[in-house]
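Left out: one protein chain. Kept in place: all the others.
We just call them A, B and C in the order they show up, numbering each chain from 1.
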Amino acid sequence: MGFVNFESAKESSMDFGGLPVEVVEAPRGAPSNTVLGTLPNIRKVLFSLFKGMSITLRYLLHPSTVVTQQYPENRNELKMFDRYRARLKFTYNEAREHHCTGCLICEMVCPNASIIIHNRKGPVTGKKEIDHFLWRWDICTFCNACVVACPHNALEMTGNFESAVYDRRLLIYNLNAYAGPPANALKKIEDPEERKKAMEARDVYCEFTPMAGASLPGIAPLAEKKEQD
Amino acid sequence: MESEELFQYIASLEAAARPSEKPSDLPTIEVPPEHFLSLMQQLREDPRLYFNMLQVHTAVDWVKKGIFELLYQLYSTKDRQSLRVLVELPRENPVIASVCSIWRIAEWQEREVYDFFGVLYEGHPDLRRLFLEDDWKGFPMRKDYEDDFMLEPGQ
Amino acid sequence: MNVHVSTLDEKTRSSLAIESHSETEEYFINMGPQHPSTHGVLRLILKLDGETVREVIPVLGYIHRSIEKISEYSTYRQIVHLTDRMDYLSAIMNNWAVARTVEKAAEIETNERIESIRTIVSELERIHSHQLGWGVLGMDMGAFTPFLYGFRDREMITDILEETIGARLTMNYIQPGGVMFDIHPDFVRKVKEYLAYFKPKLDEYEDLLSGNPILQQRLRNVGIMDAETALSMGATGPVLRASRVPYDLRKIEPYGMYGEVEFRVAIGTAGDCWDRYYVRIEEMRQSMRIIEQLIDNIPEGKFLLKKPAAKLTIPEGRHYSQIETARGVLGFYIVSEGKETPYRAYFRTPNFHNLWSLTAMAPGGRVGDLVAIISSLDLVIPDIDR
Partner (left out) sequence: MDMLDFFPSSILQAADTSWQTVTIAQRASSAFRDHDLSGTIGYLLLGLLFTAGLLTVLGLVLIYAERKLAGHFQCRLGPMRVGWHGILQSAADGLKLLLKEDIVPENADKLLHLGAPVLSLMATVLTLAILPLSPTLQVVDLNIGVIYVTAVTSLGVLAILIAGWSSNNKWSLLGAMRAGAQIISYELSATLSLLVMVLLSGSLQLSEIIQSQSDGWWIWKSHLVGVIAFVTFLISTTAELNRTPFDLPEGESELTGGFHTEYSGLRFAFFFLAEFVNMFVASALIVTLFFGGWMPFYIGGWDGFNSIMGLIPPGIWFAGKSAFFIFLLMWFRWTFPRLRIDQLMSLEWKILLPVGFINIFLAALIVLFEWHF
């Protein structure tokens, strides 16, 4: 058994197509495959075997080195990083007003069409506004393109990664809490009654989402409605 | 070597090879298919050029012009020179000589190009589909390829 | 002209028809697509003579997702996120390959801050890729423990990257014209802490596996590939460098901040599995050196110079540029017609080219050697299939 000495990793310079390249060579001891050739190395061979064993033993004897996280048990302590990208959400101000104008830029930049936007003509303002903002969690790749592309900062990615459901149709969400103009357009509506009328409440699963019975291409409607989370 | 010098030298080796006028970011030459193999052989073996790496081989389907544009991108570890060789083939019956005997990686790359574009390589020792099933109909990377599962662009 | 197109069936039949000189009967065995040491869905048809491998026929396509075809319908920014899914262990470097090609072609300037961040995260990713490669090699050699040690240390890097990027595997971080997020305020501190942590751990790696005579016996003089063959086989990255060709794009065609930092190219001497293994170990050291030089002086500046919603077109023509990922040269070739989407996009992926050298190295060895060779190539199958 030839044995490689680590001290023999040596640094040198080489020529590559006229360019001097500083290199470091992998160590290479003289191999000997005869039985007698083993004998001079037997001490080193045994020593290195024991060295490897001492490493594993050290970890065995130090339970503080354990890195396991007991996932479902540690749910309460588990904190995802702020930037973790798992679930797309609308950003809202204090009055629960979103910032989406329905400009369709996110739908355009989305690489795999996981955003589908339905706009409508506002009943109060008479302008184009968001009706349904559908997001398909089942095909989203979390590339964050929609969030960075949004000119109004109306979208954000949050850390809720627990998406397991029994039917993938449940992963198609209506993101906007209400159909209506964005916050800065609502500001211009003085009358609170009018403002209330402009904001028509939308459920997570409603109308265009398959949960409500309507269907997207290739997806059959689901009869029952899931509890809103 | 400067690209002008390179082009001249290559032209002295193989008269049919001429610098390409197509927009390209590397020194590019074009060669007609019938002079292709001898040119490639010389590019590999000529001691001044010595292109010993075939870095890229792929094809582009110019469906409107009715041609396949084959691309061979060579690299020489001798003087760190890159060269791009373009060959145009008719879309009907695209056959070209294989360069497997010069660079062994070509065997692999040519199978990929055959698989996706249907370009046939003469002299390839084992020309068959690489990624797709043997009984696949058509060549999917061609621009006019259609099958039942394709979505319309934008859908 | 009539060119014969063969089939897999025909290939195996003709391969069996070749007369062997041994008196035993040769037989085929299917290694994969579900096999513990083919690291995914690689299928190898082995022609064996007892335990000796006579021929290897790779069968690909079990995870082909037509990234090139999808790219033809995607904008350049959308292509970036597809590349995460090729070599998922060097996702950031894949992003960089696209970003670099697009930047070169569309003449987008970047600043030093962007290039520093890109270099640091790429080197972090290279370290974690090699850590995984080290662990998987150990596992393929029958030692399961290194695998988990590698994962343990890799986890910390993914945590650091996650804090900045928000994703652990499919990063989609480097964009044409910058990076998607600025680095997290804790990033510099955590990277420094990590380097201080990992240096002694790397020595431990060496004691545990490199120093083990059994592993040395398994890897040395197995799967030898000389420099000529390696070049002709199109191998790049650690596989080529192990064959004593110091072809490292970070040195040869410096990009990012690589021209301004000091590091050495790790090379092997014989081109066997041991060299390929050790080149990776040494590259981890050199990557740490690179990060150390850059981490303290990331220049100030903007992190994204081009608006993500802005139109991005590339002038008509053929554009190619390449990047040294953890596994070799990733080239991105664009044929543009001046539109927002490429006319043709081609990825020259390192694993696709490295895998081919397996067919030259494996014959003559045992099944155990074949496993050693596969894991010394450090293959990522989705990168082969694209």
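Throughout what follows, a contact is a pair of C-beta atoms (placed from the backbone, for glycine too) under 8 Å apart; a residue touches a chain by one contact, two chains touch by 3 or more.
All values reported here derive from a predicted model rather than from experimental measurement.
Considering the intact complex, the chain excluded from display touches A, C.
Between the chain not shown and the residues C:Asn111, C:Thr145, C:Thr313 or C:Thr359, the one that touches is C:Thr145.
Of the options A:Tyr59, A:Tyr92 or A:Trp137, the residue whose C-beta touches the omitted chain is A:Tyr59. Where chain C meets the chain that is not shown, the touching residues are 27, 29, 35-37, 51, 138-145, 148-149, 152, 208-209, 212, 214-215, 217-218, 366-369, 371.
Contact residues of chain A toward the unshown chain are 35, 38, 49, 52-53, 55-57, 59-60, 63, 65-68, 70.
The rule is simple: only the chains that are shown with their structure count from here on.
Centre to centre, using the average C-alpha position, chain A and chain C are separated by 22 Å.
Measuring from the averaged C-alpha position of chain A to that of chain B gives a distance of 39 Å. Looking at chain C, residues 245, 247, 252 sit in touch with two or more other chains. Of all residues in chain B, those touching 2 or more other chains are 77, 80, listed in ascending order. Of all residues in chain B, those touching chain A in their complex are 76-80, 155. Looking at the complex, you find that chain A touches chain C at residues 1-4, 6, 9, 11, 14, 16-17, 19, 21-28, 31, 45, 48-49, 51-52, 55-56, 67, 81, 83-85, 105, 109, 111, 141-145, 148-151, 157. Across the interface of their complex, chain B is touched by residues 1, 3-11, 60-61, 64, 66, 68-69, 73, 104-105, 228-229, 231-234, 245, 247, 252-253, 315-320, 322, 329, 331, 333, 335, 343-344, 346, 348, 352-353, 356, 360, 385 of chain C.
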